[in-house]
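A protein chain is absent from this complex, but the other protein chains hold their places.
The block that comes next holds subunit A.
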Amino acid sequence: MSQTDKKLNAFHAKFIPSHPEQTSLRKRLSPTMTISLSKMYPVLLLLDNCLNNILWLNNTHYHYFNNVILLILSLNFLIADRTSQSLYSILILWVGLLSTELLIMSIVYYCITLSNDLETDEPPTLEDIFNLIDAITHKLHILKEESIVSKLQIDSKLSIIIIVGVTSIIQWALMSCIAVKRYVISYLIFCSIYHSDWVQATLRLLWRSGYIRNVIHLVDRFKKKRPIKSLKDLISIQEIKSNESRLKVSDLEIMESYMDIIHLEQTDSVKVLELTIWENQRKWNGKGWFTKLFSYERGPFSIFDAGQTVLDCKAPLKFEDGLFDGWTWLDKKWEINDWVYFDSCWNLVGSKDSLQCYTRSRKWVRRILQLESNNESKKNV
């Protein structure tokens, strides 16, 4: 009973309105601006309709499917081989001609009816124009979000070169196995259906497949550098990264009993280095966090080099025995920090697990030191 009461009395916050009225902007508009906007209205309507056709909005799927078929037929006609004189090819040509005419006529018909409607209707209010502009910008936004270019990670010259290289190889392969005419037609079909909701949903579902991700990230997999296996490599990378700090032992806060164990004296001058290794995990199908990660992304343990690129490495505990050249562990053990959460592409989200988080990392830190002045003498002893 009390639970239902609670449910009834529950107070839910409301969303921030997604399409707020820009009243202030409208009030500040100059008359010339208003007039020019209302003159632009038909153009805006045409643009909106174009976007609707690209995004498969505002009409049934049958309508757009028929349009695609008409497009194919008319393309077939426009780039047809007209030398053949068989009855069948003449029939195909005739159907192509018809569909080309139909396509052109439907566009012309739309324009004429649009202008007729505008003439007979009341002139558009500022509200109408602003709504239309909002709708157009929103649709352009969707176009931008869904486009392939926005999905490619172009962050350096190298990635541009790789993308151009890979796509030209694909293009070349396609051109060599299918005729130019077919290539053009299939490219246009692809363009005309790419933004439909069916294709977009299919792409998203395909993206859930690990196999497909592995294929798409094939380049990343080869770009991956060799994992760090020895403590020497680990130290050399972290030395470059951090500003070397030369300190007196007296400046360090070390327990004396531990100093005895690692043979240190207060007067020794040392080089101290903080080794940082990240442990990485991924959330799998709502089943929980596992160290199983994709082969193209960072491994279960990784470090950052000076250029902030990720390098895989062994587990921290496996580095314990590889001490060399007077390097000694300053801390007794690895200090493990809390998890930090990221989204699926390792972009930072926050310190708490939420629906947005699909990967997480935590730092393993341990300081290591190298004696400088008394190095030689100690070695001799």
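Keep this in mind: a residue touches a chain if its C-beta (ideal position, glycine included) is under 8 Å from a C-beta of that chain, and two chains touch if they have at least 3 such contacts; residues count from 1.
One rule holds for everything that comes next: contacts and distances are computed from a predicted model.
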| item | value |
| --- | --- |
| Name per UniProt, for the chain absent here [options: "Syntaxin-binding protein 1", "Ras and ef-hand domain-containing protein", "Isocitrate dehydrogenase" or "TECPR1-like DysF domain-containing protein"] | "TECPR1-like DysF domain-containing protein" |
| Chain not shown: contacting residue from A:69, A:112 or A:206 | A:206 |
| Those residues of subunit A which, in the complete complex, touch the missing chain | 10-18, 20-24, 202, 204-206, 208-211, 213, 283-287, 290-292, 341, 343-344, 349-356, 358 |
